[in-house]
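The structure under discussion is supplied below as structure tokens; questions concerning it will follow.
With one protein chain removed, the remaining protein chains of the complex are shown where they sit.
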Amino acid sequence: MLEEIVFAGFGGQGVLSLGQIIAYSGMIENREVCWMPSYGPEMRGGTANCIVSLSDEPISSPILSLFDTAVVLNQPSFEKFEPEVKPGGVLVYDATNIKIKSDRTDIDVLEIPGSEKANELGNPRMMGMILLGAYLAKKPVLKTETILKALKKVLPERYHHMIPLNQKALETGASFVS
Amino acid sequence: MLEEIVFAGFGGQGVLSLGQIIAYSGMIENREVCWMPSYGPEMRGGTANCIVSLSDEPISSPILSLFDTAVVLNQPSFEKFEPEVKPGGVLVYDATNIKIKSDRTDIDVLEIPGSEKANELGNPRMMGMILLGAYLAKKPVLKTETILKALKKVLPERYHHMIPLNQKALETGASFVS
Amino acid sequence: MGITVSLENMEKIYERPKTLKDKVMHYCPGCGHGVTHRLVMELVEELGIQHNTVGVAPVGCSVFAYYYMDIDMQEAAHGRACAVATGIKRMMPDHYVFTYQGDGDLAAIGTNETIHACNRGENITIVFVNNAIYGMTGGQMAPTTLLGQPATTCPLGREQAANGYPIRMSELVAQLPGTIYVERVAVNTPARVRKAKKALIKAFKSQELKKGTSFVEIVSNCPSNWKMTPVESNKWLDENMLPYYPLGLYKDEISGE
Amino acid sequence: MGITVSLENMEKIYERPKTLKDKVMHYCPGCGHGVTHRLVMELVEELGIQHNTVGVAPVGCSVFAYYYMDIDMQEAAHGRACAVATGIKRMMPDHYVFTYQGDGDLAAIGTNETIHACNRGENITIVFVNNAIYGMTGGQMAPTTLLGQPATTCPLGREQAANGYPIRMSELVAQLPGTIYVERVAVNTPARVRKAKKALIKAFKSQELKKGTSFVEIVSNCPSNWKMTPVESNKWLDENMLPYYPLGLYKDEISGE
Amino acid sequence: MSEMLLMKGNEAMAEAAIRAGCEGYFAYPITPQSEVAEYMAREAPKHGVVFLQAESELAAINMLYGAAGAGFKVWTSSSSPGISLMQEGISYIAGAMLPCVIVNVNRGGPGLGTIQPSQSDYFQTVKGGGHGDYRLITLAPSTVQEIADYMGLAFDLAWKYRNPAMILMDGALGQMMEKVQFKPYTDPGRDLSWSTRGKPEERESNFITSLFIKPEEMEQVNLQLQKTYREIEQNEVRYDSYEVDDAEMVLVAYGLSARIASKVMHILRDKGLKVGLVKPITLWPYPYKILSDLADRVKGFFVMELNAGQMVEDVRLGVNGKKEVGFYGRMGGMIYSPEEVAEKAEAFARKIGM
Amino acid sequence: MSEMLLMKGNEAMAEAAIRAGCEGYFAYPITPQSEVAEYMAREAPKHGVVFLQAESELAAINMLYGAAGAGFKVWTSSSSPGISLMQEGISYIAGAMLPCVIVNVNRGGPGLGTIQPSQSDYFQTVKGGGHGDYRLITLAPSTVQEIADYMGLAFDLAWKYRNPAMILMDGALGQMMEKVQFKPYTDPGRDLSWSTRGKPEERESNFITSLFIKPEEMEQVNLQLQKTYREIEQNEVRYDSYEVDDAEMVLVAYGLSARIASKVMHILRDKGLKVGLVKPITLWPYPYKILSDLADRVKGFFVMELNAGQMVEDVRLGVNGKKEVGFYGRMGGMIYSPEEVAEKAEAFARKIGM
Amino acid sequence: MAKVKGAVIINTENCKGCGLCIHACPTDTLGFSKEINSKGFNFSEMIKDECIACMSCALVCPDAVITVYRMKKDKAV
Partner (left out) sequence: MAKVKGAVIINTENCKGCGLCIHACPTDTLGFSKEINSKGFNFSEMIKDECIACMSCALVCPDAVITVYRMKKDKAV
């Protein structure tokens, strides 16, 4: 099993943390994991992304140009990464803010009204979690319990009360996947 | 023909210039020449020496450990270079100031009362020239006229009036060699 | 949607200088580097010296200055802008040559080159943008970081015992007989921007005298690494930077010419 | 042959300090480095700090200081003595740590390390031997070479326009809040030697306070490269160096302790 | 064995240094390894470790010289341009035989270049970026775990031989997070007799120097260094090899490239090509012998590096003409994909008759 | 052809630079080449050449960067520790494709070492002392005449390829006086279109930089550099060979060692051993081909260097295992005598069956 | 409503929404837009027509995206 995912959005949307949660979860499930941020001056202010690899075997390159899955939180990232999803792969994106559509037929495209639903949940920062929920429902590379466990590890104690909300967000996302 | 000479004495006794005169003369006589000063912190105040090579062929190493001839102006240099004269070579030294004698039988040792005679000539700085005269009389690797020509080149114009004195010094030195 | 006002019967009284290339600068929103770039390019335009000005960019956030300033420029190694400028100016004594440097560049790794260019009295202008932080590398302590100010390499705030005092470069270089003009300005209010521009013009023009180095320190902000909004950062600058880095003229030997 | 005087009933009132190794120093006759070496070793002996003093030698004529000073020492790369001393002192804050540096070392290539050690207020003593020339390399211009003074790289004398002004380091580092004691002394007369020693003692003892850097500049001679006899050189020093490098106390914040 | 953690390479490095009992760290910020200094700034005070942000890399390496000369276990880290600035200091440290650890998180050059990962400082590191004949014990980790493991090893080797050790890695390894477990570390003990901590009455004064003005003496120093180098070459060569037993072609790669190489190996094995992999861990001393031995039985070697071809020269020296050596590289911060390299390597394999 | 003069290598170098129309010289004093700066201080003003004593080697190399970036014909000189300090700057100069000349009058290292002659900076020069993949066109004179000859050549090559050129020599060559004649020099013309001399209206602004933050762009820069390097390797390899036609063994040596090697050759020929000599003039690009060609017909190579064995690696790469390669070196400022090397070389000759 | 004395044109696509101009404007003429531009910023725009052409906004704008217009003298009086 090898799953290579890119998370991309504006700086501040929390894409680096999303990736870390996945990496952490992979670790809990005894996978080999690798999390690689894009770094560079463009990070500042502009867009941010990170690549997470999950595998049963040692991970070769942390930097990739094609992905099994792209989780995309803003339009510039959609434009950059939509073409980089491998045939047969998954593209999940926030359809509330990203108004374009993918015309690729060789991948699974999940258009999730993430921002809208996050607002409904009362916390716009849940958007990423909603997309994650959709992605994991589509492609259950990790168990939801594990994600929750990982959240406990990754979130500072003072945010642990947010875990139920995160769980709800995951479920919300999952509900969009048949 | 290859002649490798070391000139050695206290800094200020003019050994570097002596060597340069020989090198210049070699050039005038169309030889290959190489003049190499010893450089290093010990130069300052302490002793100084230079190595001059004259040859009909390109000169290999400018830095040598054995010499055809050693022209020695002070006692520390005597101690250092006396053993470094090749068998069959020549050692010329200022016997006025250097009170030891060489016990080498495999070389020609010219004990020249250089300082004494220089004082007699009215200029203690002629000591080196006197030793040079003795050396060239023993081993005529260069013509005396050439040396005088070289002096004209090497000495600044304002010292040209000294050339006759230098010539006398050379002759004085030569007079000690049978 | 904002309102629209007709421009009929209006005259343009300010626009972006033509010497600033038509590109979006990569600086974070509200960063003083942008203002300073603009001022330098305005004066180049106004003095009509685009054809004989050579700038030297530092390593720091303003490393790409040459992407924006429409003049010939060189990108110097971190800290070496003054040496690079010296090389240029010595070869072309009639050109206007300036460096544009951050506080890490000029006052940490490049202190030697700064001091010695000023001491030799190189006829260059040094534009020094002091934002009390290493902007480009993500907020490490700069030599000008204030006591108590946190940075990623002094997370609890700079402490004198460990890291010494913030260094005041204008005061220091004004001591050197090689400098002829030293002024510290800021760009966080319109009035100060005007003053900053005057100082920059004076500094550039002083090169014509060939009497020594001109040095303009611009106390600036770094909203991103200070972790403030731009407006907050300009206020923080007022309240914290200026008491330690007082604005004003530190030396003027251009006098009368 | 000089005269011989009986030593009967006499007491020894001065002798070579035991902390100076029994070796002939390689310095030229009459060189101020010798006097300065002796003074530093005298104070180490007198303060009884041989066992917890670490010295840093520069690159310059005094590069071999460790052959003569009977204390643990390190030979630093040219100009980096203050950085090396910082490394030592930070690891052993209770040791006496000093650098011994020439003007080329401290004020040309090493200016950055000097300024920043002083600015951080490293608790070290900097012994700065200013002889206005590069002694070791054979008489090139130093940053402290006087205007008009010839050197091999300014054979017609240092000129301000080409080479700038001689740099006054005591004045400069006294500006920095990190220094607590800055004095300029000379060693060309007996009285000055006494004063120089007092300054050095004060500087070393100030390390106990852990309050900042102590800096003693010793205006010195280089008879060989100045091309003078030692006696002439000391006179030249009086007449030429001291007017530009005035002796005196530039900063004293040791006060009362 | 401690808890399993998920850490950035740069942070694992700093944590490992603290666990290996480092006593001081001196450095100047530079991407892509500023997290090291940031981690040390946070953590060092808690462990009584000295942390100082130097005014420059020049100052940092010379602070290291001073602290190491006083017998402390100290290190620094930087990235390519900063490491270039340290070359004089490194040569001095080697000449004065001071143990310490220097980390280069290599970015793309030359010049200011890019902050993206690269392996283009191989030559600088192993052939001598500074002046004179000296060598740096060089370790090349390829995972975050190895970064953690090699930190203590680097200190131990440095102290065992009184020689600076370098950890050479690239920006990607520094930036990425992987699983890591810190192994318990025991200091093998250190000889401090030569260090400058103040001269007690009972011994001669110590001094740290690389200056021996008489060439006769300086030659002796060099002979001593060369003797140490021969010893290190004898004892400390480290490498991993994978599937070389039946291999007809051997990939050679280190660091990040070695990870990619292992994928390349699998791709080619899947195509039926018998491919193995040698991953040098010590870049100096270099594992020439395994290559020379393999050269007697394989058909060729294929080297992959994130540079224009540097380590490939050492491979050639090891293979010494016995077999062909192929090369593929990317430069300036670009990273090859396994598929991309596999294609080149396959072409080479065909060329050598596989 | 001008008058025959007797000059020190260091002074001939400076005089040659002036005659080759250099426009500026920036440097910091260091033995054994301070005479260069002293000569320039005296002579430069007479020829309208800019001379500036920098505050350090770091400053000097960056002044050079600035002046070269403005399109001027400039140079610097230093010796080993000073050259180490320049490594970052050199990498920048190479990355920014600036033509200029840098002279290293090599002394014994590592560290402060000794001021006596050495060849121990070979690796630093030809493999890259700075970071990143770059190359310095490197000329190695072996006589004062060659110093004079190569100075103009170095400028011309630097400008032809917009790449820094290095003259690598040792302290003895710098200090010794030999006969020298200055050949007339004609500037082949220089393209200044890229230089920063102020932007006229009719062109875009020029900028000098080595920064390309996007790896895609930085790779392009590197590819461009590599292309230039291949061209230089194609066109500019220079070497002399002596008595190689009937040789069974070939000595390989450059600079000062090459002079001694020629004496060694004669000693061995006198003993009836058929020995030739290859003297690389360009150390990069290296004359691999002649060595490879000779390897097909001689029995072995014997390399002599004033270091622990550096160029010998390039000889091995050229010979590529076809024949044995022997080595003899001295270090730390010591110079071998021809007799001493002859003895070692003879033993090697016997070993390879001569 | 006062007589119009001035106006600004903002290159909203290149505005980074730093708000410095808004803060600097003595007449509160400027405000943040509701929409975001393609870089994701809420840009600055005229929200009132009280501009007095004082140029304060342009002086502090780090991105030099503001052009300032003033009513011609003869028209303004």
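In this document, chain identifiers A, B, C, D, E, F and G correspond to the written order of the chains, with residue numbering beginning at 1 in each.
Methods note: contacts are C-beta pairs under 8 Å (C-beta built on N, C-alpha and C of every residue); 3 or more make two chains touch, one makes a residue touch a chain.
Keep in mind that what you see is a predicted model, and the values were worked out from it rather than measured.
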item	value
Residue, one of B:S25, B:S38, B:N74 or B:T146, that touches the chain absent here	B:N74
Absent chain, residues of chain D that touch it	1-5, 7, 9-17, 20, 24-25, 27-35, 37-38, 187-190, 193-194, 223, 229-231, 234
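Everything that follows uses one rule, which is that only the chains that are shown with their structure count from here on.
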item	value
Relative to chain G, chain with the most remote C-alpha centre	B
Separation of mean Cα positions, chain G and chain B [Å, integer]	88
Multi-chain contact sites of chain F, meaning residues that touch two or more partners	31, 52, 55-56, 58, 81, 88, 92, 96, 111-112, 114-116, 209-211, 213
Residues of chain G engaged with two or more neighbouring chains	16
